[in-house]
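Missing here is one protein chain; the remaining ones are kept as they sit in the complex.
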Amino acid sequence: MNIRRSALQALFTLIVALPAWMPAAFAGEAAALPDDSVYHLDMHLVDQEGRPFHLADRRGRPQLVSMFYSPCPYVCPLIIDTLRMTQRALPASDSSKLDIVMVSLDPERDTPARLKQVFGERKLDPATWTLARTEAPNVRKLAAILGIQYRVLKDGGINHSTSLLLLDANGRIVAQSGKTGELDADLVAAIERTLAAD
Amino acid sequence: MMFRISLLLLTVGVANAADYVNLPGGRFASVLPADATGADVDVAPFAMRSEPVTNAEFLAFVQSHPQWQRGRVASVFAEPRYLMHWQSAQKLGSDVLPDQPVTQVSWFAAQAFCESEGARLPLWNEWEFAAAADATRADARNDPLWREQILAWYAQPAGKTLATVGGPANFYGMRDLHGLVWEWVDDFNALLVASDSRDQNDPDRLKFCGAGALNLRDRDNYAVLMRVAMLSSLKAADTTNSTGFRCARAATPSSQGQLP
Partner (left out) sequence: MKQVIYAMSTLLALTAGQYGLAADTAPAATQGYIHGDFGPPRGEPIHAVLTTPPMVPAPTQRNYPAKVIVELEVIEKELPISEGVTYTFWTFGGTVPGKFIRVRQGDTVEFHLKNNPNNKMPHNIDLHGVTGPGGGAASSFTAPGHESRFTFKALNQGIYVYHCATSPVGMHVANGMYGLILIEPPEGLSPVDHEYYVMQGDFYTTGKYREKGLQPFDMEKAIDEKPTYVLFNGAEGSLTGDKALTAKTNETVRIFIGNGGPNLVSSFHVIGEIFDHVQQEGGTKVQENVQTTLIPSGGAAIVEFHTEVPGSYVMVDHSIFRAFNKGALAILKVDGPEDKSIYSGKEVDAVYLGDRAGSNLAAVTQATKAATAGKLTKEEQIKAGQQLFVGTCSVCHQANGAGLPGVFPPLAKSSVIAADPKRPIDIVLHGLSGKVTVNGQEYNSVMPPMTQLNDDEVANILTFVLNSWDNPGGRVEADEVAKARAQPAANPAAGH
């Protein structure tokens, strides 16, 4: 019984510890992940086409990240508009180098099929845009690391702060914007700087 | 037979099951109401550790999970002050008692600990549900004397030596919810209090989707307001020398206490 218990303990430890070790494994030939990179948080996501990926897979290109949920009537459509506006404010050569990722706050209702529907409705460009979902505990962790606040209400609605985060190629948060419905000149400038640095 | 036992052990985790106590849950008048109409929340039955996690327990955790040791953990998960009161990354030192609640831990570190024993951080409503009780009543929040006692702790600076866990149990069998340390909750970043707390009735509608930040009910319960303020001031990687945590999980037959 003891042996089995310690074996189980070891197995458990491995299962829990493994995700945190994974980014180091994936770093491969690239430089070690900076201490303040979001990609230390490894999580499994699924995009609007149902394709699974790890958060750290995004490493290598700057990312504009936000969180939303599809039934959101007020601000979430505005977030998409704002992201599109921001993308268009960049010169054509630059806008293709920036990825846009929106992760759902409501993974139960935002299935990949639903995300695909929204993707089509809003005519998003698959070359740069991704709508994704992940399991509930990861939603809280991602929001925590990005500094996004949210609260699920009784009726299923979600109160959440609106925040666009710019990650550099190594996953560090280099800029943040709370502006929705208008272009944030500081954010555009930060994107240009980040793209130029790579 | 062995297969079934190992399966059971896997599901309930390897923590000391006796530390978790079942709470019945139920309808609860939370300071943060369930929706904009001010509805009560429904707290599902749950189990929670009767005491905060101690230095000794957290030490065992970082020894078996070295990526959470001070100096090794990424700063995105824990700021530089993480566990700085310990003598070294794997040693408490003589100034730090094993049975004191562990402090200087970030939300990510607390979550990782709880996950390591098959649990999670409690939700704000679960914690407040348990904390509304005094020794004899499930909900003592309308008792001004009880509220004054709790306020008195908040008014003392944190410089004094931290007491050990194991204070008197409340109605639910929970200890040390008041008077020892602030405690992390899973949805600490859901409190959506404007950082200028005088703005409650003037939400910037575009800042918070869903027509504004929620209003706080029961503004006379100052202790709760202070807990909301405290958690709202923290980011997930922050630590303070008065913030600790305890874990929660689904109510199970292996925990003490009756299932509802």
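Here the chain labels run A and B in written order, and each chain numbers its own residues starting at 1.
As a convention for this text, a residue touches a chain if its C-beta (ideal position, glycine included) is under 8 Å from a C-beta of that chain, and two chains touch if they have at least 3 such contacts.
The model shown is predicted, which means the values in this text are computed figures rather than measured ones.
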| item | value |
| --- | --- |
| Partner chains on view for the chain not depicted | B |
| Identified contact with the non-displayed chain, of B:97, B:169 or B:225 | B:225 |
| Chain not shown: contacting residue from B:138, B:151 or B:250 | B:151 |
| Missing-partner contacts on chain B, residue numbers | 81, 144, 147-148, 151-152, 154-159, 182, 193-199, 219-220, 222, 225-226, 228-230, 232-234, 238-242 |
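Convention: only the chains that are shown with their structure count from here on.
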| item | value |
| --- | --- |
| CA centroid of chain A to CA centroid of chain B, Å | 27 |
| Chain A contact footprint on chain B (complex, rising order) | 2, 5-6, 9-10, 13-14, 32, 34-36, 39, 41-42, 64-65, 67, 74-77, 107-108, 111-112, 115-116, 120, 186-187, 189-192, 205-214, 235-237 |
| Sites on chain A touched by chain B in the complex | 4-5, 8-9, 12-13, 16-17, 20-21, 33, 35-38, 40-41, 72, 74-76, 78, 137, 140-141, 143-145, 147-155, 157-162, 178, 180-181 |
